[in-house]
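The structure appears below as structure tokens.
For this depiction, one protein chain was excluded, whereas all remaining protein chains were kept in their positions.
Chains: A, B and C, in written order; residue numbering restarts at 1 for each.
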């Protein structure tokens, strides 16, 4: 395998590796913070209108909360993935950029969701965006394992894949639901967080203590 | 206690811990910088209108100054808290994300305050936002101590709690004031900085020298 | 050479050097994330209009994808250049700032491209912006080599120069094409990525294994 041979570079390039991670962290932290720009209030409202204008932001606030949690979760998964990476090559960098390119779209999808959450196109756009992030993440993970760039074991990789398929499934399901009643669809996504909590704790705090 | 057992992970995971802190710092620095976007000037004003348009930004400038100081102060407290954290688990990360999720709303609340500072809804939104940050911060602090993730001593924790309750009290007080005259309410917040100066100096520069 | 004598400062100033790199990385990650702000959706659309409004963003999405890839690629080249820098002086810092100053304009050029991609001025502005980044990058590289601040060998420098001239050539070519049909011009830029993929893999994963 020509690629695997060329690709190998492990610690000893810690500064370069650190910059990839730091760049990713920068993008994550900016994307998550830009979410706040979706909340806004008009200028020149009269006294009675201010309360209403704020109340009308409740869906944007909900979209903010969802997207903040989503990006936070993606960051944790990304963080966890890169903590097991032992080498990198141009392809991992490219896939990571593709991953970030999908991730950075979330503030836009989130604004669409916040503005038109009860409508099919918004649910589709948001679901498609998050699905893209999850799938590219799996692609990156699969590719890194295939090229011997990570110490992630087969069992963890399978678990992650199952989890990713579950997430994608939830989004597809929410799109189907949205065909009938788009305003219900976002509630399907709550399933993700139920699943998510277990994941995070398990991964970060003593995996399989036996 | 199942959780405490699983959670323990101290230095030896310095890179991972460093990334949590770096991510938080990134979010803080972006949120504090986005405050400037609340200041703006219209296009295509005539010569005489430019000065007026700038003068009309004075309340936004005041809101900017207040919020910059507030976020700066939260950063110092966060900084100080994490300097005493000795281990982390998924829950600390989640609570920290929740903390940041509240913090990142400040540029929005600040824009509302700058635009409608003299009105009740603006005072309520701003107060509620800062109160949320303070309370989640205390929750995170309490939880970390409870799970043995920090070397913060009981006395400091109590001091911090008192301080937090004081801050929350000031905000509740300002809301009550706002019911009578909303334009006075922001001045109540000055109390926080009187208290704050002592805190910062004490914490960062030789605590209890005896 | 007075300048070379004064300029020399190598590792031993790692913290200062690290800050230059970290500052650059920060600017890169913010610029690449700000691209998402070019995507937007109007408020208060009726049900039927939401889908259309999203569809109208397709050119901005394309511009986003192109610019994300472009900035990502520039980051990789910048990253690669600085990994071979062994000393720095005020001039390298100034040239790096000039480089970043051109780079940060990309979100603007990209918004012009996304909005008016089929028109000559948009093609010219975008091409000029990227050309400026490439040329300043070469200037910085040439200057650093001339002043003995990098361990880059002559062969690599020549390769990079050829590559840069190729890129500049593609942009000039696309402007010429745009004079006839501006909507075709952006497709010329695809040539850059064909070339680019070879470059990245070659540079980062075992150069000339013999």
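Heads up, the rule we're going with is that a contact is a pair of C-beta atoms (placed from the backbone, for glycine too) under 8 Å apart; a residue touches a chain by one contact, two chains touch by 3 or more.
What you see is a predicted model, and the numbers here were worked out from it, not measured in a lab.
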Visible chains that the absent chain touches, using the contact criterion stated earlier: B, C
From B:72, B:128, B:168 or B:191, residue that would touch the chain that is not displayed: B:72
Contact with the hidden chain (one of C:37, C:135, C:168 or C:191): C:37
Please pick, from C:107, C:137 or C:186, the residue that touches the omitted chain in the full complex. C:107
List the chain B residues touching the unshown chain? 21-22, 25-26, 28-30, 32-37, 39-41, 43, 45, 47, 50-51, 54, 64-65, 68-69, 72, 75-76, 79, 83, 197, 200-206, 209
Residues of chain C touching the missing chain are 5-9, 15-16, 19, 22-23, 26-27, 30-31, 34, 37, 88-91, 93-94, 97, 100-101, 104-105, 107-108, 111-112, 115-116, 119-122, 125
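Here, only the chains that are shown with their structure count from here on.
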Which of line, ring, star, complete or other matches the graph of chains that touch? line
Interchain centroid distance [CA atoms averaged], chain B/chain C, Å: 36
So, in whole Å, the Cα centroid of chain A is separated from that of chain B by 26
Which chain A residues touch at least two other chains? 22, 26, 30, 34, 37
